[in-house]
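Just one protein chain is left out here, and the rest sit where they should.
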Amino acid sequence: MEDTTAMDVSEQDDARLLQRYIDACSNWGRWGEDDQIGTLNLVGPEQIRRAARLARQGRTISLSLPYDQSGPQPGGFRNNPQLYLTATGTDHVTGAQDVLPAGWGPAKGLGFSDDVLVMPTQCGTQWDSLSHIFWNGKMWNGRPADQVTTKGAQANGIENYTGRIVMRGVLVDMPSHRGVDSLRPGEAITAADIENFLADHSLGVEPGDALLVRTGFMAARRDDWGDYAGGHAPGLSLHAAPWLREHDIAAVATDTWGVEVRPNEISYFQPLHIVSLVHGGIAFGEMFDLDALAADCAQDGVYEFMFVASPLPLTGASGAPVSALAIK
Amino acid sequence: MEDTTAMDVSEQDDARLLQRYIDACSNWGRWGEDDQIGTLNLVGPEQIRRAARLARQGRTISLSLPYDQSGPQPGGFRNNPQLYLTATGTDHVTGAQDVLPAGWGPAKGLGFSDDVLVMPTQCGTQWDSLSHIFWNGKMWNGRPADQVTTKGAQANGIENYTGRIVMRGVLVDMPSHRGVDSLRPGEAITAADIENFLADHSLGVEPGDALLVRTGFMAARRDDWGDYAGGHAPGLSLHAAPWLREHDIAAVATDTWGVEVRPNEISYFQPLHIVSLVHGGIAFGEMFDLDALAADCAQDGVYEFMFVASPLPLTGASGAPVSALAIK
Amino acid sequence: MEDTTAMDVSEQDDARLLQRYIDACSNWGRWGEDDQIGTLNLVGPEQIRRAARLARQGRTISLSLPYDQSGPQPGGFRNNPQLYLTATGTDHVTGAQDVLPAGWGPAKGLGFSDDVLVMPTQCGTQWDSLSHIFWNGKMWNGRPADQVTTKGAQANGIENYTGRIVMRGVLVDMPSHRGVDSLRPGEAITAADIENFLADHSLGVEPGDALLVRTGFMAARRDDWGDYAGGHAPGLSLHAAPWLREHDIAAVATDTWGVEVRPNEISYFQPLHIVSLVHGGIAFGEMFDLDALAADCAQDGVYEFMFVASPLPLTGASGAPVSALAIK
Partner (left out) sequence: MEDTTAMDVSEQDDARLLQRYIDACSNWGRWGEDDQIGTLNLVGPEQIRRAARLARQGRTISLSLPYDQSGPQPGGFRNNPQLYLTATGTDHVTGAQDVLPAGWGPAKGLGFSDDVLVMPTQCGTQWDSLSHIFWNGKMWNGRPADQVTTKGAQANGIENYTGRIVMRGVLVDMPSHRGVDSLRPGEAITAADIENFLADHSLGVEPGDALLVRTGFMAARRDDWGDYAGGHAPGLSLHAAPWLREHDIAAVATDTWGVEVRPNEISYFQPLHIVSLVHGGIAFGEMFDLDALAADCAQDGVYEFMFVASPLPLTGASGAPVSALAIK
């Protein structure tokens, strides 16, 4: 697919760097050849119990954007969610439902609404599946990419994540750390940034944790999305990949469309996806709404919580919407 | 809407009974005129903390059916979920993705899958919203039904539940209690049945609890759904409505399509919905997969757990799919 | 619905004018109480034979825009058509189709593509149905508007047009007549304009004819649609309504989104729809691509042709896409 003879010197450097990170961060085979959940293997009973103990105050905070036409998509390849009503209250009050469907007889005063949802799985708050990204014909754990056909993913689909993603969550609130409302497009968050934030808040991370990284970019664009979805954005640095691997972070979610900084730091598109998702098997969460959580954490000074974010079991899908919660 | 002069004696009795239950069980106004979440008001910090303490063993059990073509819908009014791939691994390996979309440049080895979901919100495991059912032109809390138009529900939509439904859950496993694999269509579960089950397992219920009632009917039909969705079914008795109200149950979910027994016990369609959802404001969950949970509870004898089942925030929708979890 | 007491003097004048046009142009009851096709009743065997005789040169010209993502819709209420592939050639060449679906056995070299179309019926070249527009609770022929529910139109749906709309067509090419590339937004086309054009080209119109009116606005916006769909536009004057009625024009189609000039000439939205579609029962065609036809007519000087434009029989729909043809 790639004609290496045509690469110039800088591209060759990029290719070597990328390969070095892949080699350093790969978890292929670590949990067996059949594994389809990657770093979620790091979350066991102890991690779940530990997470539940963080629900100290009995407060839940939703981390999901509304799924509707106010969403961030500009349309075209991905649209915002559409809801089509197949039964309405206006039908009910005008008598159009006086005979119920399906042979259920006369309505006798009862009425109902019903609807159909049409949405790209990647249009709003969502987890990428391990079948979402390929690298040179392969996806997570070395499976061939052509296992993802028009019938969906035969392996690594998002349904493998369902029933999981219950663990300790830690919020890394970068804009408050830097004293700004929002990081700027192109501004990268490094491993040192994360470490500094954690140290400042006397926090450590442990294997199986979820790292929620707030850039402030959703807050900055919420009223006028512009090119929020797909455009330039702040985000994680490619060079943070080894840190994620060394600390056995199970999941990373940001308030941006693509987790990593855009434009990318090397001449490859979304290289952190290539390293940490395809090879590392880390769960990537995108467009998580971390604003209310950040306000809450700023108020009580507690940046850790029970994180519950099991995606819908959409068989064979490249990702799935999720009603994600922080429970404190 | 209903011409009472045309009712015969038995229908008049039914109408009086229904009205009596409505009067006895209504919560309209209990949490203010603007309330849109009904009995979820009963879940506060104490209830959430209590729930989290039930996560003793660090084990999660998924309660959601896969959302795919293997689902229970016969098609027509409601179809099973469809996933349309808008990018595939087969496109990637044949070179069709060598130029990335959106001006992102050459792929240089990277590929991706993407997809669009089309699904009725009421087709599988789902919560009804408080805008799903109307009674004589009104919905929960007395709001006019014509607030639900083709644009969705202006009030009582399912998005009001999002970020909630974290509480203690109790499983009532009726078929194991009766020594059968599954209750039969038309077989009703009464308040006495629930009380007996709880007493046998030394359990009580408290305000704000979620009651998960298993009939075994999903297990019976899982391999060949037949008329599972929409047909005759076991389920809760209408006459259990006062018990639910007296015990301030916040949410009820079953492994059937419609919570209550079908055919209904009186000459009204889904009268428990009329009484307990429209007037009681209780959250109704349908087609929850309780089989793995029942097996787990039978094994360790523990029928209570942390229940986390926040629905997707589908603005204005009549219901929403959910990745529901029991955490023990 | 309309509180006449609140209208100022100018609005009262508009209301009176609108009512006068309605009275003058209404065809309600003209073809019986059950009629659902309006002025298409004017097209009988003689009109069809006459149309066929205009196919003198044996040349067909397509009048339909492509239905795809390049269409004029800005998204939101109406999107451009989307095509979802459910089987691809890339699946075939990678071997994913080696076993055929539906128990059809091994592919043995055969492969196939398949796809699903999602499109608003009003998103591109289309006929409005007589159930598309209501006026004070009624639609064409006096039928109550609430016969159009979430189940579609019980009467006046677009399927009534199917098998029809075969008649003589006459092109009125206004920009060439005025020596401009395109009429401007807000520029109205009057009955006198039409008459002048016809006289200049030695043409008359007869009952049952279709009038295709080109404004040039599609040509002006084709490469960058902007607010073409829904925004200001040139188009027919409301005051042309009596002329259409007197000449018993059966169908009118333009190269704009809404047939009539926008902003409208009086303080009512789309008053020509109210007069000529709701009350006159005239078939309205929108976003017809008349550019190739205009070029052809300019070349041979023949502005009449066989017009064949039967819409898809979408039961109960507000409109339907159409593969419209001029045959010369």
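A few comments on the model shown:
The letters A, B and C name the chains in turn, as written, and every chain counts its residues from 1.
We adopt the following convention: a contact is a pair of C-beta atoms (placed from the backbone, for glycine too) under 8 Å apart; a residue touches a chain by one contact, two chains touch by 3 or more.
Here the structure is a predicted model, which is why all the values come from computation and not from measurement.
Taking the complete complex into account, the chain left out of view touches A, B, C.
Touch with the chain that is not drawn comes from one residue among A:Trp31, A:Tyr84, A:Trp104 or A:Trp225, which is A:Tyr84.
Touch with the chain omitted from the figure is made, among C:Asn27, C:Thr149 or C:Ser182, by C:Thr149. Even with one chain removed from view, chain B keeps its contact list with that chain: residues 69, 75-76, 79, 82, 85-88, 91, 94-96, 118, 146, 149-151.
Within chain A, the residues in touch with the undisplayed chain are 84-86, 88, 90-91, 93-94, 96, 116, 150. For chain C, the residues in touch with the chain missing from this view are 1-2, 44-49, 51-53, 55-62, 64-68, 70, 77-78, 81, 83, 85-90, 92-93, 95, 98, 100-102, 104-105, 107-122, 131-137, 139, 144-153, 159, 162-164, 166, 230, 267-270, 273-274, 306, 308, 310-319, 321-323, 325, 327.
Keep this in mind: only the chains that are shown with their structure count from here on.
Homomeric contact chain B/chain C is classed as same-residue, with over half of its interface positions used by both copies.
Centroid to centroid, with C-alpha atoms defining each point, chain B and chain C lie 44 Å apart.
Centroid to centroid, with C-alpha atoms defining each point, chain A and chain B lie 26 Å apart.
Across the assembly, chain C contributes residues 85-86, 88, 91, 94, 96, 150 that each touch 2 or more other chains.
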